[in-house]
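I'd like to ask some things about the structure below.
Left out: one protein chain. Kept in place: all the others.
Chain nomenclature is as follows: A, B and C, assigned in order of appearance, with residue numbering initiated at 1 for each chain independently.
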Amino acid sequence: MNERAAASPRATNEMPRVGDPQDACGDTLQQRYQRIRARSAQLAAPLSAEDCCVQSMPDASPVKWHLAHTTWFFETFALEAFDSGFKPWHGAYRVLFNSYYNSIGDKHPRPQRGMLTRPSLAEIKDYRVHVDGRVLALLRHRGDDSQLRQMLMLGLNHEQQHQELLLTDVKHLLWQNPLHPAYRAGDAPGRSSHAPLEWIACSGGLVQIGHSGEGFAFDNELPRHSIFLQPYLLASRLVTNGEYMRFIDAGGYRRPQCWSAEGWDWVVREKLTNPIYWFADGDHWQEFGLHGLTRLDPDLPVVHVSYYEADAYARWADARLPTEAEWEHAAASVTLEGNFADNGWLHPSAAPASGLSQMFGDAWEWTQSSYAPYPRFRPAAGAVGEYNAKFMLNQYVLRGGSCATPAGHVRRSYRNFFPTGARWQFSGIRLARDS
Amino acid sequence: MNERAAASPRATNEMPRVGDPQDACGDTLQQRYQRIRARSAQLAAPLSAEDCCVQSMPDASPVKWHLAHTTWFFETFALEAFDSGFKPWHGAYRVLFNSYYNSIGDKHPRPQRGMLTRPSLAEIKDYRVHVDGRVLALLRHRGDDSQLRQMLMLGLNHEQQHQELLLTDVKHLLWQNPLHPAYRAGDAPGRSSHAPLEWIACSGGLVQIGHSGEGFAFDNELPRHSIFLQPYLLASRLVTNGEYMRFIDAGGYRRPQCWSAEGWDWVVREKLTNPIYWFADGDHWQEFGLHGLTRLDPDLPVVHVSYYEADAYARWADARLPTEAEWEHAAASVTLEGNFADNGWLHPSAAPASGLSQMFGDAWEWTQSSYAPYPRFRPAAGAVGEYNAKFMLNQYVLRGGSCATPAGHVRRSYRNFFPTGARWQFSGIRLARDS
Amino acid sequence: MNERAAASPRATNEMPRVGDPQDACGDTLQQRYQRIRARSAQLAAPLSAEDCCVQSMPDASPVKWHLAHTTWFFETFALEAFDSGFKPWHGAYRVLFNSYYNSIGDKHPRPQRGMLTRPSLAEIKDYRVHVDGRVLALLRHRGDDSQLRQMLMLGLNHEQQHQELLLTDVKHLLWQNPLHPAYRAGDAPGRSSHAPLEWIACSGGLVQIGHSGEGFAFDNELPRHSIFLQPYLLASRLVTNGEYMRFIDAGGYRRPQCWSAEGWDWVVREKLTNPIYWFADGDHWQEFGLHGLTRLDPDLPVVHVSYYEADAYARWADARLPTEAEWEHAAASVTLEGNFADNGWLHPSAAPASGLSQMFGDAWEWTQSSYAPYPRFRPAAGAVGEYNAKFMLNQYVLRGGSCATPAGHVRRSYRNFFPTGARWQFSGIRLARDS
Partner (left out) sequence: MNERAAASPRATNEMPRVGDPQDACGDTLQQRYQRIRARSAQLAAPLSAEDCCVQSMPDASPVKWHLAHTTWFFETFALEAFDSGFKPWHGAYRVLFNSYYNSIGDKHPRPQRGMLTRPSLAEIKDYRVHVDGRVLALLRHRGDDSQLRQMLMLGLNHEQQHQELLLTDVKHLLWQNPLHPAYRAGDAPGRSSHAPLEWIACSGGLVQIGHSGEGFAFDNELPRHSIFLQPYLLASRLVTNGEYMRFIDAGGYRRPQCWSAEGWDWVVREKLTNPIYWFADGDHWQEFGLHGLTRLDPDLPVVHVSYYEADAYARWADARLPTEAEWEHAAASVTLEGNFADNGWLHPSAAPASGLSQMFGDAWEWTQSSYAPYPRFRPAAGAVGEYNAKFMLNQYVLRGGSCATPAGHVRRSYRNFFPTGARWQFSGIRLARDS
């Protein structure tokens, strides 16, 4: 995800066709715009101006920056491009809130985003109100311009990506506070229970992956293409905390045999003994989450593991990670529903008792696939072509969305990607095996 | 300064005798307590909660942390020690706001101070109000306890040190913001003018330095002792921006001959070409200050130079830095007044036309003296013994106070100290020569 | 390559079957052993004991270490495993010359290999003589043991990998010497000439890649499997220095648009403007090579470029890098011959006038394929299973061998691999395009 988003070009670099006048949610583009933009503000509501200002590490951004950058996106790619009366809201914002678009010009250095105590949170909220007004006016007057509609769709999908990053970044920030404050109070939705692991047999052969159909997709999901798969087995659910604890108890973090060479160097260098948000507390574990510090529930999926850890766990369990094609092929027959961010509980849930489950929501699933362009991939035209293509290197693909992903955002063909050491996303493990 | 402060023990590790019932300012200890504590809040008043939360570098602290730590100091060393009914205001603060007192116990890591978005600024203000109430009540009931009075004097001097750090730290933070916001609006107090440099002849011989008399002093100013000096010449005023520009124009930052070996390595490694808060703007310089970005005034003292730069400038000017004994000996005959922080203008002023001037206020003056214990120095007893003694290594002494120092805080014997690379303090240059 | 080598297991983890009694070169295993082992000594012959001792960077190893480690490999995996009268030649060598085999036990830290002035080069030569004698005696007595024969074949292929590393490592060492000493004197074999670039059309479909047949292969080349390819175009020859100079002249190292995001960060951080062994000399370039410093020949292939540079060049040239499957599929019809290390000239040569050329030898060709296990890959059994499998992460595959690779070492299915920033190998660029 990584703040990247781009139009989905076909051979002619067209923008994706949006299913107007109403999409699957049944709302118009105006309604969708208002709904998604409002949700960002709602996510920031439990936080103080101080919470929204601080950057906890170079990979994370302040909440205020997310609120400003997503607005900058609409100002730059919609208003500046389509609004004949465009004037920038503030002369400095073009640079301050550019993330990485070299085609747009200079940008404020990423590790310095947390230095921006000015503009204030209140000023950024004003900025949002202003841009929203201009965008909605533009939609009223030029709502039949398909280029504009497609750019707005892109901006909304981009904003949803930042909604997830906002949550994972603030989780990382609050975790560093010795007071362990909760982002949101509340109790877990019912007691979890243990679902046995089953191995689901999947046939191989020449299959198709990649986005198809009329709806929105990012350019990295295209073009749909053929790939040859051997038959394989896929685990019915995510690896649980309880299973991962057995890996730890078996010396998982002390035995190089479980790890890739680079992963083992990482464990030794960082002196790691457990997932990032776990705290040893006597003879049991506590886990820090957006709902505060709680006793680790062995029946819930393990989350916030890096690729290194997912890969090591799989090796220890005499299994492997699936490829992204295996994952997508298996997902074709699964209903696109799950534990997403909209249900009020920002943590994974336990798997149901049987069948292929948790493919969507709960936790992003590491695949063994390095993030690479699909055959005949063409980046989107213009500045938005920088969103995905330039990151296809030394990162690995994750699939399926998480409990922090907005409902309706992911697709079966959706490709998230992070470097092998990233742990602050809701990333989990689904095992695979050769059949 | 560096957040260090300690009682001034004599041979018996007594605390310094406070000149009660009224000091030079004419106010009682209660009044002084209220006045100095209120000033900290006033210094934070122009700042938002966001401004007060962010840490701009490991050497600097957030404003909120300064406000909390100085309060922690009174809570820990006055209330906990002298108030029989003491209860901590918050169980976690003892660790969160401990700076470096190993005798007190654990401390929150210094580079992580900026992660503390909680407790909020409002909560810290409540903490201040609570502790102030308890301290004043204690003074009412036990105001005749000289140990308590001395500890409160120490705490107030400690708070004044943090008032200066608060200003230099927030200056460093705002400087990193591309918007260059001013801490405080306002125009410079009148046009500066050029004062010619004179060399003041000082006699040597066996002289005395170190604190004497009844008033408060830190332990590092004691004991007063004899030292033998050769005759020397001292510059009548600080080096100006205009003089420093000539050093730059003469290739000062490109010629290793001007620098110590370590200083030159520093220039090359950091790729330096000018003092920290200067911005090249076409063919002239701008300077960032607490009053915003303005054109560099050649008649004002150069500030924010490191020891390396002060030493290089002196070598280029065929002079040297004074020793701290030379400085103190010359200062003995100078009235203790100058451009301090209380006059509303937080920047150095130009020197008057003639005579030994600017010895106090305007800018801390680097000396060539490594910070070391005076002969027969004894650290204060107890935890406060950690304040000064353990820093007497690889730092250099600065003298005289600056435009950010509270009036009434410094003495002729006052020893400030920083590492050779520090630039974010109001540090300037006074030259000396052998006569 | 990276000092990794492993047996080629099939489903049952068997060792590869060696084509006894005589291989393609027509010599017996004894003869091959003596020939390959002697070649290592010959490669070190132009070097002094000093040249053989120094480590120029953590990624490189001293020549002496290569000579010792390859011997350790035979001592550990052949003598210790198969020789009933085995006694270690020196008690400390098991640790000193273990590269990365955790199953064997402790190892001397890689960045410290250059500290080993003892044992001396002469002692390592004695070690080689001793182990060679024992291995040849073992072959005489147990030459019909196929397990032993396969392990020796593995050791010889391993030694050939280190012969190439020895050359690239010593090139890196000599390059750092301001005297620019040549590894070997000599003139280039005739004047190069310009071959125009052609695009070779390759059909796609469901093709097979991976090792087949009876000969030796590493485990990472197995199993042979199906993969679906779209039709594509492959450049007829490697990119030349002249072409790469045009990339530089067009601002290649100054324009982020040409680069992946990570590649651009690398260029900025390392302040790069050209390939590693180039020296600007007035208005032309010099190139450092194993034959010393010479004027850069525009008709020769560009070498010593990283993946980042190869990828950026391809983007600038409106092309892309081939996948490893595309490369291997095209290589199926090409005769396995080229400019290898045995011809006495350790530098790439110019391409012939037409046709698909330079597929083997000259320069390793970066592919866009992340190094990953083939479907149903199984690492070799035992300690040798550590050689390849644990490196399948964040590295990219190179194909075809180079002018520093021993003739007869590479295969069409051979997979070399290095991290994206590696530049000290003879790595070059072959372009591809969608057709």
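For the reader, a short list of remarks on this structure follows.
Note that in this section a contact is a pair of C-beta atoms (placed from the backbone, for glycine too) under 8 Å apart; a residue touches a chain by one contact, two chains touch by 3 or more.
For clarity, every value in this text was computed on a predicted model and none was experimentally measured.
Looking at the complete complex, one finds that the omitted chain is in touch with B, C. Only one of C:K87, C:R118 or C:R140 touches the chain withheld from this view, namely C:R118.
In the complete assembly, the contact with the undisplayed chain comes from B:L206, out of B:A45, B:A185 or B:L206.
Within the set B:Q31, B:S203, B:S226 or B:S333, the residue that contacts the chain not displayed is B:S226. Within the entire complex, the positions of chain B that touch the omitted partner chain are 100, 102-103, 206, 225-230, 256-257, 259-264, 307, 311, 368-370, 372-373, 375-376, 390-394, 420, 434. Against the chain not shown here, chain C presents residues 48-54, 56, 92, 95-96, 108, 112, 114-121, 173-174, 176-179, 181.
FYI, only the chains that are shown with their structure count from here on.
Ranking all chains by how far their C-alpha centres lie from the centre of chain C, first place goes to B.
Mean C-alpha position of chain A lies 38 Å from that of chain C. Taking each chain's centre as the average of its CA atoms, chain B and chain C sit 60 Å apart. Note on chain placement: the centre of chain A and the centre of chain B lie 47 Å apart, centres being C-alpha means.
For chain B, no residue reaches two or more other chains under the stated contact definition.
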